[in-house]
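Okay, here's the structure, questions in a sec.
Left out: one protein chain. Kept in place: all the others.
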Amino acid sequence: MDKSCASAAEAVACIPDGATVMIGGFGGSGGPIELIHALIDKGAKNLTVINNNAGNGDVGLAAMIREDMVGKLICSFPKSKDPRAFTERYLDGKIELELVPQGTLAERIRAGGAGIPAFYTPTSYGTDLAKGKPVGDFDGRSYVQERWLKADFALVKGELGDPMGNMTYRLAARNFNPLMCMAARHTIAQVTKLVPAGGIDPEQVITPGIFVNSIVEIANPQQEEVLNREGAVYP
Amino acid sequence: MDKSCASAAEAVACIPDGATVMIGGFGGSGGPIELIHALIDKGAKNLTVINNNAGNGDVGLAAMIREDMVGKLICSFPKSKDPRAFTERYLDGKIELELVPQGTLAERIRAGGAGIPAFYTPTSYGTDLAKGKPVGDFDGRSYVQERWLKADFALVKGELGDPMGNMTYRLAARNFNPLMCMAARHTIAQVTKLVPAGGIDPEQVITPGIFVNSIVEIANPQQEEVLNREGAVYP
Amino acid sequence: MTDFAEIKLSNAQIAWRAAQDIEDGAYVNLGIGFPEMVAQYQVEGREAIYHTENGVLNFGAAPAEGEEDWDLINAGKKAITLKDGAAFFHHADSFAMVRGGHLDVAILGAFQVAQNGDLANWSTGKGVPAVGGAMDLVHGAKRVAVVTDHVTKKGDPKLVAECTMPLTGVGCVTRVYTSLAVIDIEDGHFVLREKLPQISLEELQAVTGGELKVQGTVADLIVPEL
Partner (left out) sequence: MTDFAEIKLSNAQIAWRAAQDIEDGAYVNLGIGFPEMVAQYQVEGREAIYHTENGVLNFGAAPAEGEEDWDLINAGKKAITLKDGAAFFHHADSFAMVRGGHLDVAILGAFQVAQNGDLANWSTGKGVPAVGGAMDLVHGAKRVAVVTDHVTKKGDPKLVAECTMPLTGVGCVTRVYTSLAVIDIEDGHFVLREKLPQISLEELQAVTGGELKVQGTVADLIVPEL
C-alpha cells in the first residue's frame, strides 16, 4: 500500500470547484501551508472551507480568500492580526460565514468522522448561535442539538507519516488535524518526514492510516506565523 | 502535584458499596487485575460494573462477580471461555444485565467524559436493543438516541504513568481504558512503570493527567489470560 | 428435499470465494469465528488491511504457540501479530472507523439473512445474550457481506423472506456467500449472481426462503479444493 504522492500539486489536483474542504491548523500552528498554496496554484472556485480561523495576512487561507476561491467559511474565530482578506469580503457580503463555537466545531467534525449524525451539547444554549436548532432536556438541563460536519476533502499537516497514511503531529500543531482526517471523504496530508511503513511505533500513531488517502512529504514546511512576520505574500 | 498512591489497596479504599465502577480491558487485555483484586480484598457490595465483558474463569471481574459484589453489569459481551460466575447468577436472576452494542458502549462512555448527554447512532436501529429508545431521522436515515454513561470510579491499567496522571498504554491493552478515564468522577490507574513528571514525551501521552485522580505502580502486572491458563483462583 | 452435502462448499471454500472480492488496499473487518478464515485466502498480490474492534489496524496471523503476547489480541480474544504500518487506538476511535464509513468491507456470519438485507446473527433468544460489535459492524462499512451455509443443520433456509430471529441490523447486508451460491441484496430482493453448476435454479430456490431473482447471467460458482 502506497498512498504517497510526489508533490503537493499532484495531491490537490483532484479538488474541484464547489468542494467542501476542511483545512487543519489553529492560527499559525499546524496549517498545511504548502497544500493550501498548491491549491491556490491549481485554482478552484466557490469552495466551502472549514477551519478554526479565517486566515491571517497574505498567505495560506487568507490568500485563498483574497483570491476569491472561498464562497463560504465555517469557523469559530474569523479574527486575526491581519484579517483583511476575510473582513472586507464578509462586510461586502461576498463570503458567507457560519460561526460555530470552537468546541462544537471540533465535536461536529469528530461526529462526521465517527458516524454520529447529531449530538447534544450545553454549548450555545440560550444564545444567538443556537437559534433555530432543536433543544433537548436531559437530567434537568437544556442542550442544543448539533449536526455532524463532513467534507469532500481535508488538507492536514503532520510531522511523521508513512505510505499507509499513519501520522504523528508536532507539539500543538495537532489541534484540528486528526479530527479532519476522520471527517473527509478524501484526506490529503503533508508531513515533514515520510518514513517507511513500520517507521512509526504503532503505539505512537495519532492518526491511523485508514483516515488518510494521500500523503506527501514537505521536508521544510513553512509556518504561517513566520511567513506573516516576514510580511510574505502568496503567490 | 503527586497523584501517586503507595498501593492498590490504598488506591481503591475510597470505593463504597453501591458505587458505579468502570473497569478497563477487553477480554484478558488491559484489565487492571491488581486493582480489581484489591477491591475484592477490601470488599464492596451492590456495585454497578461497566466493562466490555463479564469476566472469565476465577480471577478479576469473574471473581468479583463470584464474590457477589456486583448487582448490575453493563457490557457488550458477557461470554467467555469460562463465564460461569456471571452465567449462573444471571440465569438465577441475581445479577442485572444491561446489554449494549460494543461501539455504542464505547461512544456512551466517551460522551460521558466529553459532556455530551446524548447522541444518535445507526447501531441497533430496528433491533431489540433499541426498544424504548427515541429514534431520530437525519438525511433520510433512522438513528437511535443513546445517553452518556458516567461512573463514580474507573479502574484502568496503563503502561507508563507519571505523578500528574499522564499515561500511555501497551499494545491493544489500550481499548476502553482511555475512555473510562474520562467518564469517571474518580479514576484510579495502575501502571507498569511510574516515571517522574516529564518522563513521558508530551506528544506520546494517550491519557492526559486531568482524567486521572490516583495512580499506583504495579511493576509486574498479572494478565487475566495467563492466570486463566494457569487455572488461578482469586482470592 | 435434495441433500447437497456432497457438493456444497466447505467453510474454507466459502471463505475463499469471499476473499476474491476483497480489493487491493481494502480495509476489512472479519467477524469472530468462521469469517476470520477469509484472511487465509487473501488473493496473491493484493494487500488488505485488517481492523479489529479492540483497537488494532493492520494485524497479521496468529503467533506460534508459546509466542503469544496477551496484550495483543483480536476481537475474538485470539493472539495476533502486527504487520509493518500497524496502529493502535482506543475503542471510541475504533468504532468511529466502523460507523463512520471508513471500512471497505465487513464480513460476518449469520443465523438468517432476509431478502431486504436484514441480518440476524447475534441471539437465538435463549440463554445469556451477548452482542459484541456485531450491531455496529453492520452499519458503516461500504459492503456488509455474510458468509454462511445455505441452510441450517436441520436443512431450513438461512436466506429468508423475513427474519424470525432477533435482528442485528435492518437492511444492512449487501452480499451473501453461501455454501451453494453468491447472492446480492438489491432493492429488497435476493439477486442470484453465482451458483454451483451442479444445482439447478429450481433446486436452489427450494432451499431459499425468499425469491431468487435473476438479472442477466448467473455465473458458475467455481471454487478450488482446499
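Which chain is which? They are A, B and C, in the order written, and residues in each are numbered from 1.
The definition used in the following text is that contacts are C-beta pairs under 8 Å (C-beta built on N, C-alpha and C of every residue); 3 or more make two chains touch, one makes a residue touch a chain.
Everything numeric in this text was worked out from a predicted model, so none of it was measured.
Student: Can you list the shown chains that the hidden chain touches?
Tutor: The chain that is not shown is in contact with A, B.
Student: From the listed residues A:Leu129, A:Val195 or A:Ala232, report the one that touches the chain absent from this view.
Tutor: Result: among the candidates, A:Leu129 touches the missing chain.
Student: For the chain not shown, which residue from B:Gly71, B:Gly115 or B:Gly136 touches it across the whole complex?
Tutor: B:Gly115
Student: Which candidate, B:Ala85, B:Met164, B:Met180 or B:Leu227, sits in contact with the chain we can't see?
Tutor: Of all options in B:Ala85, B:Met164, B:Met180 or B:Leu227, contact with the hidden chain holds for B:Met164.
Student: Tell me which of A:Glu34, A:Asp58 or A:Glu107 is the one touching the absent chain.
Tutor: A:Glu107
Student: Take the complete complex as the reference. Which residues in chain B touch the chain that isn't displayed?
Tutor: 1, 110, 112-116, 162-164, 166, 182, 196-198, 202-203, 205, 208-211
Student: Touching the missing chain, which residues of chain A?
Tutor: 26-30, 52, 76-80, 83, 86-87, 90-91, 97, 99-107, 109-110, 121-129, 169-179, 206, 223-226
Here, only the chains that are shown with their structure count from here on.
Student: If every chain is reduced to the average of its C-alpha atoms, which one ends up farthest from chain C?
Tutor: Following the centroid criterion, the farthest chain would be A.
Student: What is the distance in Å between the mean C-alpha positions of chain B and chain C?
Tutor: 30
Student: Among the residues of chain A, which are close enough to touch at least two other chains?
Tutor: 114-116, 202-203
Student: Which residues belonging to chain C are in contact with no fewer than two other chains?
Tutor: As it turns out, chain C has residues touching two or more other chains at 56, 88-89, 92, 95, 98-99, 139-140.
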